[in-house]
Structures are given as structure tokens and as C-alpha cells.
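Below is a slice of the complex: some chains, not all, each in place.
As written, the chain order gives the labels A and B, with residue 1 at the start of each chain.
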Amino acid sequence: MKLAFNTWVYSSFPVWVPAYPLEEVIRRLAHIGYDGIEIGAAAPHAYPDYLTPTRRTEIRSILDDAGLALASMLPAPGGGAGFNAASANPLERAAAVDQYRKVADLCAEWGGKTLLYVAGWQVFGTSRRDAWKWSVDSLVDVAEHADELGLNVAVEPTSADSNLVDSCDDVMTMMAEVGRANVKAMFDTYHTLYRNEVATDYVYRLKEDLAHIHLADIDRNPPGSGVVDYVSLIESLRDIEFDGYLTMEIGFSRRNVEPDDMARRAYDYMKSIL
Amino acid sequence: MKLAFNTWVYSSFPVWVPAYPLEEVIRRLAHIGYDGIEIGAAAPHAYPDYLTPTRRTEIRSILDDAGLALASMLPAPGGGAGFNAASANPLERAAAVDQYRKVADLCAEWGGKTLLYVAGWQVFGTSRRDAWKWSVDSLVDVAEHADELGLNVAVEPTSADSNLVDSCDDVMTMMAEVGRANVKAMFDTYHTLYRNEVATDYVYRLKEDLAHIHLADIDRNPPGSGVVDYVSLIESLRDIEFDGYLTMEIGFSRRNVEPDDMARRAYDYMKSIL
């Protein structure tokens, strides 16, 4: 199992500061010891529209020089643009799909293999049936483009933030409806905690369809500082011979954090139990 | 003095849900008794790229029918797109200015007179001097466009979130440097509280340059539920004969709120002391 770190806490999403240039983040994470990085498509790091071809090449070199693999990428959901793949507004859905495609392109160019997919959410006045259908349609488009680039798409239940794909069954149902080989599943311990679910249930139910994992504890604090049982989780992952990334997605929900501290504490704790 | 309510808590910014269609929000705020609405340019309400000409006309009619004035508009800062007017990346700055222009167009079309301006923030590695200069340049562009539409631009110090225009002096300095008649100032009691500043100091220092006010208490709770002294504030505003909007910008930072409750409690408290 490899350890990766998600970049939100170093970016301007969702809190504006502290924020660091992407090269700075890459070097720091490599220095701490991480195997991989999960790059969120937010300013000032990797919002696709703000990256020139030169900059894209440069980032690839910095990753290679630092010996840090690109574990995965994802768009930033919920900012003004929404990128709600389940929106009742066809212009918003199209913009969401378009953003996923651009992020997939970036991911492939930087050597990644996994694109995360957040299924979106219901706005008051929209039925779950409609929102679900629109999200499935969006996912089909995203998955097709990802396939051409050799990427898997990992669908993430996000119960703490959304109201559409919130459980293990939701993600299994969506995978089945889409029916494409490159559509997989993932889960996040912050969200399983929110629903009082058992994390190892996801592991044993998803098995070979489990492509990615987010680790975070209460209040998006680092593993080891809260209540989640990471020892049982690791044991179950060994049982199913999981070989993906354990990615820390922590610290980003508030301003008063020291990102390096988050990254180091999470790394040290996970290394101590692996 | 008129009372208005900001739409974030009813939108998908920054938390995804609960979210309501804009027509629903307009009707509810008018029903509670508000004089005006401050519309943030976020999905699913008013992200400019998602609004067809038909929809724009429709929203204008709904506002008119409800008897609710458009108090002001503003972009959603900090989501993946950043819209950081002080970014070191010229593509991001250009996108920010472009978004401000689009929001200004919407504002004028819907009968508003005030566009809010958030000056942006410094990313690690950028000096304050450079960030400041870029933000001034962006503001000049925005103000020129706003002027053509007959709008004022109100610059907001945002100390709790940013690190560039954080104080009364910062906004006064920026106004002076830009030197345009339609560039004014505003402040938000949530941010003055964050800096432990005295809200009436802003009133007495800004006087006729004070174009707009945001009200919020600790944790973005409604006026009357926390520690801010609204009585002194109202008295000072009467002293300077302020005739703009007192706009509640509350409740949006977390999922577990009932937006109508926020809107009603804020309205009732402010009416009781006016």
C-alpha cells in the first residue's frame, strides 16, 4: 500500500489561504516521504484553464525530479461553478462534464491513472430520480473520455457533503448502471464516519472494485488524532490485497492549519501502523 | 436604512446543500419582509455562464413581482477557479476580471447598483507589494466596466479569509490609489470581529465612502445571537446618514442550517433595534 496526500490544504480551495505554488507542495510532500500526490484541480495549483502548455510540462518534470507519483486527480466541487454533475440545469451539467474531461487530460499528461468522480447533489425542487439519472449520464461521458486516456474513474460516496451517492450501496448501484470496466469505487473515512458506517464493510463489499481510499478523521484531522480505526482498516485491505493509494484528504476545511504539520502527522501515524 | 439578505446559504457555495432555486429564495425573502437581496454568483442561482437570456429576463420579472430590490451582487471567491484578482498567474487574474465583468452585467440587468469587490489574496512566494499592485490593476478594469453600467464598486476588507485588504486603512488606501468616483468601501462585522476591530470606527472613518455593509456574528450566526454591538453600529450609521443596505451574510459556512431560520432571526432582531 502506498501513501499519498491530497493538495486541498495547500491550495485556495475551499479556504483561500494558506496557499502554496504546486512545485512547493510537490517538494514538501516528497521530502516528508509520500509515495504519491493527489492533485485537486483548484487555483493556484491545477485549474486547467490557467495552465499553459509550458507550465504543464514543467509540473511533469518537477514531479519526476521529486520522485513523487501522481496518485489521482479531481475537480473542486461546490465553488461558484458548482460542477454538479446531477444539476437540473443542462448548462451546469455540461460544464461539469467538460471540467472532468479537462482534469482527465491533465491527469494522463502528468502520469496518473485515477480520476475521482463526485456524483453531485440534489437541489430543492429536483427529484432524486432525475438527479441520479443526470449524474449517470454525466458519468458515462466522463468514463468514456477517461477510457481513451487509459484512466480509471473512482466514484466516491460523499455523505457528509451531498445527498445523492452517500453509501456503499449507492456507489455499487451506480457502477452497475453505468456498466463500464473502467468505472470503479472508492470511499473516504471522513464520510463513513459521518454516516456511522463501518469502513471495513466497504473494503469487503467492494473488493476488486475498490480503486482508491481517502483517509481523514473527525473535522478532517489527520489519521491517528481522532476516532477512526485505521488498524482494522489496514488489516482488511491486506486481506483483499489492495494495492492502491491511501490518500490523506485532511486539514482543508479551515484556515488555521499548518499544512506541513498535517502532512507529517498523517504520514508518521500511518507509517507507524503499516 | 434597508435590510437585505445574501444568498450563499441558499446556494451550493461553499457547502453543496441545502440549495434552492433562485426564484424560491426571492419569494421567501420577500415574504419574511426584506427590502433587498444580495445575489452571489454561484450555482444554482446566478453563475453567469449557466444563465440563458430567457432565464435572465425571467429572474428580473420574479424580482419585480416579489417587490424585492437587487441590493448588490458578487462573484464566489476561492472555489476551484479562485477568481483571485491578486494572483501571480495572469490567466487567473484575467479570469477573475472577466467574472467580475459578467457579474456586473447581470447586476445592471437585474436593477442593482452595487458590485462587491474582494481584493484577492497572497499565495506563498508572492510579495504583498506585487499582489497589491495586481489587485489594483484588476480593480481599475472592473471599476471602468462597472462605471459604464452605472454601478458602484464596494471594496470589502476580508480579514478572516484573506491577507491583502484586511483593514479599514487597506480599503481607504486602495480607494485612493484607484482614484475613481465609483469605487467605494464596505465592511463586514464578521471580519471586523475577526480582527477585534471596532465596527463604528469604520463608519466614522469611511463616512460618505461607505456604500454597503455586511452583518454577521460569530461563526456567521445571525445578528443578535452573538457578541457584535449592533446598537452602537446603527447609531453611528444614523450619525453619518447612511442610506445603503444592511445585508445579512450568514449561515453559509456549514451544512446544518435552516436558511429560512437564519433569514427570519436576522430580520426580526434588526427590525427590533432599528
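By our rule, contacts are C-beta pairs under 8 Å (C-beta built on N, C-alpha and C of every residue); 3 or more make two chains touch, one makes a residue touch a chain.
Predicted model only: the values in this text are computed from it and were never measured.
**Q** How many copies of the chain make up the whole complex, given that 2 are shown?
**A** Number of identical chains in the whole complex: 4.
Quick note on the criterion: only the chains that are shown with their structure count from here on.
**Q** Could you state the distance in Å from the CA-based centre of chain A to that of chain B?
**A** 31
**Q** Applying the document's contact rule, which stretches of chain A touch chain B when the two form their complex?
**A** Chain A reaches chain B through residues 12-21, 24, 40-44, 47, 49-52, 75-84, 87-89, 91-92, 95, 121-125, 160-163, 255.
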